[in-house]
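Have a look at the structure below, then the notes.
Complex shown without one protein chain; remaining protein chains in place.
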Amino acid sequence: MRTFTLLAMGLCLAGLPALAQPRSAGAPDPKLIEDVVVANRVLADLGVVDGFGHVSVRHDKDPNRYLMSRSMAPALVKAEDILEYDLDSTAVDAKGRALFLERFIHGEIYKARPDVKAIVHSHSPSVIPFGVSKTRLQPIYHMSSFMGVDVPVFEIRDVAGPASDLLVRDGPLGVALAKALADKTVVLMRGHGSVTVGTSIPQVVFRAYYAEMNARLQSEAIKLGAVTYLTAEETAASAKTNDALVMRPWELWKRKVTKPE
Amino acid sequence: MRTFTLLAMGLCLAGLPALAQPRSAGAPDPKLIEDVVVANRVLADLGVVDGFGHVSVRHDKDPNRYLMSRSMAPALVKAEDILEYDLDSTAVDAKGRALFLERFIHGEIYKARPDVKAIVHSHSPSVIPFGVSKTRLQPIYHMSSFMGVDVPVFEIRDVAGPASDLLVRDGPLGVALAKALADKTVVLMRGHGSVTVGTSIPQVVFRAYYAEMNARLQSEAIKLGAVTYLTAEETAASAKTNDALVMRPWELWKRKVTKPE
Amino acid sequence: MRTFTLLAMGLCLAGLPALAQPRSAGAPDPKLIEDVVVANRVLADLGVVDGFGHVSVRHDKDPNRYLMSRSMAPALVKAEDILEYDLDSTAVDAKGRALFLERFIHGEIYKARPDVKAIVHSHSPSVIPFGVSKTRLQPIYHMSSFMGVDVPVFEIRDVAGPASDLLVRDGPLGVALAKALADKTVVLMRGHGSVTVGTSIPQVVFRAYYAEMNARLQSEAIKLGAVTYLTAEETAASAKTNDALVMRPWELWKRKVTKPE
Partner (left out) sequence: MRTFTLLAMGLCLAGLPALAQPRSAGAPDPKLIEDVVVANRVLADLGVVDGFGHVSVRHDKDPNRYLMSRSMAPALVKAEDILEYDLDSTAVDAKGRALFLERFIHGEIYKARPDVKAIVHSHSPSVIPFGVSKTRLQPIYHMSSFMGVDVPVFEIRDVAGPASDLLVRDGPLGVALAKALADKTVVLMRGHGSVTVGTSIPQVVFRAYYAEMNARLQSEAIKLGAVTYLTAEETAASAKTNDALVMRPWELWKRKVTKPE
């Protein structure tokens, strides 16, 4: 009886994709929820996000689901604010709460990049100037070797036309952004911000922070004259080394935002 | 009897405009007082104001009145420091307390711009250099789209002559400043600071903060080479989107300055 | 008997000026001690001083005495650390405590400038670059109008030769510095720092802070192109206005460093 009803509902909802409420993949590992909550607070504490920006993690029980907070300032996120989304970025159960307009960034990148397990979108300040100039963001030290030697820039005007509000506010724009990201770890968004991807929450937070640091230091270095950047070989070797070290700053950052006030 | 006396006083005071104490429009919504107090502390916390600068809100019971603190550092403002002013910037009841020399900024803009409900005047640091150079402040990302593509600069020397103290210290200077602002949201003041206007306290604080951020980021971007600014169409679309989002950072900023210490 | 002994000692010490312990002018107004202690902590809180730098005030009972801490980090200064000095910068009663090597900055300026009641010496960071380049520090906004249009630079190499340690470590170097300061409010010291003078503790702290702010903002403005500086007439008018407002930031700054932790 119940099965029948659900099937009927499923058939019925198939014609109403925008209203369809996807099924939950079940409760994720509580550790994953904790990590994404801590990541929100860490990114705010590090100045990578302010009142805006978001971080998500792929569901551990189902690669076709991801976890991210409802629409709110990252510094205020708690476990009860974390929602489950399918890869079309429809919330499993929004309970009437507002969602991020740009959740499609996450869903479409998770579709296009099976290797990606965590994503940060931010307007981190030092990165913005590199998104609006011809100067490319490049790694000037080993901490940002994960960027590789070529950081792409996504020009939304090419896809959304000359009168967009610059937001990745639907699936097709998310697809275009994922295409610009390609197989890289960072993509800049002209006049807007950037997206960083990784294989875990600690790693993607590390990357979002050191992309910002690199932008700040590269900007200073350029003013001093010709810059020696890391070579492709150096970035590859260094990124491998650093991947084994991401828990060191993570433990520090986590401690700072979780200690009793 | 009492009515007669008041009328007689009114007639008498009509000949003494500088001494005339305007009538109160009555108690404003307590929420408005709370918001303007919080705004003072938020702006200080964000570094938009230091010991100087002020924020006002138009009275909800009478468009010919506005609310602003007595002359004091914004970070220290409490509800009892908020005074009511008419649009000539005369306090309804100053009780002997010192008033801001530049309150005419507020009164004259409220006269000239019926759409404006809240105003911030500050010396926010990154904006200052744009007021003294030929480089125009322009939106480099969506957060500052409210500025539009043309931010005017008010040169007080053109109005007050070569020996002013740079302050908007009377009505005619306020009128000139309001004229320079025209229908925009921000006006820079050469050798002094800037004024930001909005339709609510959360919106004007958002604007004052992101005007400062834009100045800081634009300054960095210019050093990297030619900059792609937002187009007029993009600023229009983006500003509309952002107007619906101003409560998100406001809740965060408010939380920071109101949590028990 | 006692008088005779003291007189004999006085005669004896007259021949040993370096060892002579000057007489005290008596206890200063406790308010003055409190202000100089607060000024030390405020200047540290504002980043004008770090582990180095000092602030003094002329004694209210005797213009030939001044008050300043023993040699220590400003942020740690308490009332019991304040010593009395004569204008040769000999401590009235050092009680074996170490003195600042550069106390002669204070004594010699108090000698040369009867109008000066308070002095700050610091290495405030943004000012340093202006002391080592040909670009002159100039007021770009009204807050720094006290500087006037010409901020002198003291080149110690001209007086101490090519192998000095850059410190104003004796009376003659203090005399040379006071001569470079002339009738101004600020003098930069090449490869070292700066000195700011004023007529009160709140005013000199205001000046030390806004000299630093001006340097930071002027440096940014120069990168944007030709800068419109305040004219001599504007600085004069504005400085007069600001002198009446120094208590506003002072109350704020004082509150920050004296609130219970």
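A few comments on the model shown:
Per-chain residue numbering starts at 1, and chain names A, B and C are given in the order in which the chains are listed.
Note that in this section contacts are C-beta pairs under 8 Å (C-beta built on N, C-alpha and C of every residue); 3 or more make two chains touch, one makes a residue touch a chain.
Predicted, not measured: the structure shown is a model, and the values here were computed from it.
The chain we do not see here touches A, C in the full complex. Listed residues C:Y66, C:Y85, C:Y110 or C:F130: the one in touch with the omitted chain is C:F130.
Touching the missing chain, out of C:A73, C:A112 or C:A236, is residue C:A73.
Listed for chain A, the residues touching the missing chain in the whole complex are 139-143, 145, 213, 216-217, 220-221, 223-231, 233-234, 236-238, 240-241, 245, 248-253, 255. Touch with the hidden chain on the side of chain C covers residues 50-52, 71-73, 75-76, 101, 123, 125-126, 128-135, 157, 162-167, 190-193, 219, 222-223.
As a convention for this text, only the chains that are shown with their structure count from here on.
Of all residue numbers used at the contact between chain B and chain C, under half are used by both chains, marking a mostly different-residue interface. Nearest to the overall CA centre, using the mean of each chain's CA atoms, is chain B.
In this entry, chain A maps onto chain C through a rotation of 180 degrees when their C-alpha atoms are superposed, rounded to the nearest 5.
Rounded to a whole number, the gap between the C-alpha centres of chain B and chain C is 36 angstrom.
Multi-chain contact residues of chain A (touching two or more other chains) are absent.
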